[in-house]
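The complex is shown incomplete by one protein chain, all other protein chains being positioned as in the whole.
Here is chain A:
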């Protein structure tokens, strides 16, 4: 448990499809005619959509297209104007204990050390669990540091450990890698893929980077003018994606056109 995992393994694990989402702790997410309006402005205009348990979905779209609104609805930070959101078949409202959100900025508490940040929800045995998660993201030896000494990538890794410490069924990622440099982002992509396989949560990644979306997800939703304009399955094994196959380029073109 205390073994420091300094670097994220470079080797891609065997081929992945939507079905290999790991331990099966993920939750199914369904939208029935979900709308959201702020005043007269309809941001989401009727979403009907099912995301199977354990799937890795990327949501792409232009800014103002409703991506962040969608995320806040799933997290329970906002309530839909109309329609229902179901998690494993049960309609939900309000904050969801089995949904965790990775923000654009890490949002670590500057006055708590790394370990206490990871174990923010406390509860019995939180220190051991937080330490184990820190080891999983390769930061076991930084448990006693203040957040301000960490780099941007390390902060996001701590935030990832914090999100996973309660074993959520759904993990929302709101462009968490946008501010990172290309190399750090590639590390984070590998790390995210690995923990997604291990923990089996349903992952919903919001991004404006189409290349990131097709590299990570099983499925890409294009959100435009408050509706799903395209729903693209990325039917290429993950270990073949880095090479850049013609099929991948074709999917990427299709998504870019839809956006």
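Just so we're on the same page, a contact is a pair of C-beta atoms (placed from the backbone, for glycine too) under 8 Å apart; a residue touches a chain by one contact, two chains touch by 3 or more; residues count from 1.
By definition in this document, contacts and distances are computed from a predicted model.
Taken from the listed names "Amidohydrolase family protein", "Anti-sigma factor antagonist", "Peptidase M52" or "Sulfonate transport system permease protein", the protein name that UniProt assigns to the chain not shown is "Sulfonate transport system permease protein". Here the missing chain is touched by one residue of A:62, A:107 or A:253, and it is A:107. The omitted chain makes contact with just one of the residues A:39, A:89 or A:144: A:144. Chain A residues in contact with the hidden partner, per the touch definition given at the top, are 75, 77, 95, 97, 99-101, 103, 105, 107, 109-113, 120-122, 144, 146-148, 162, 166.
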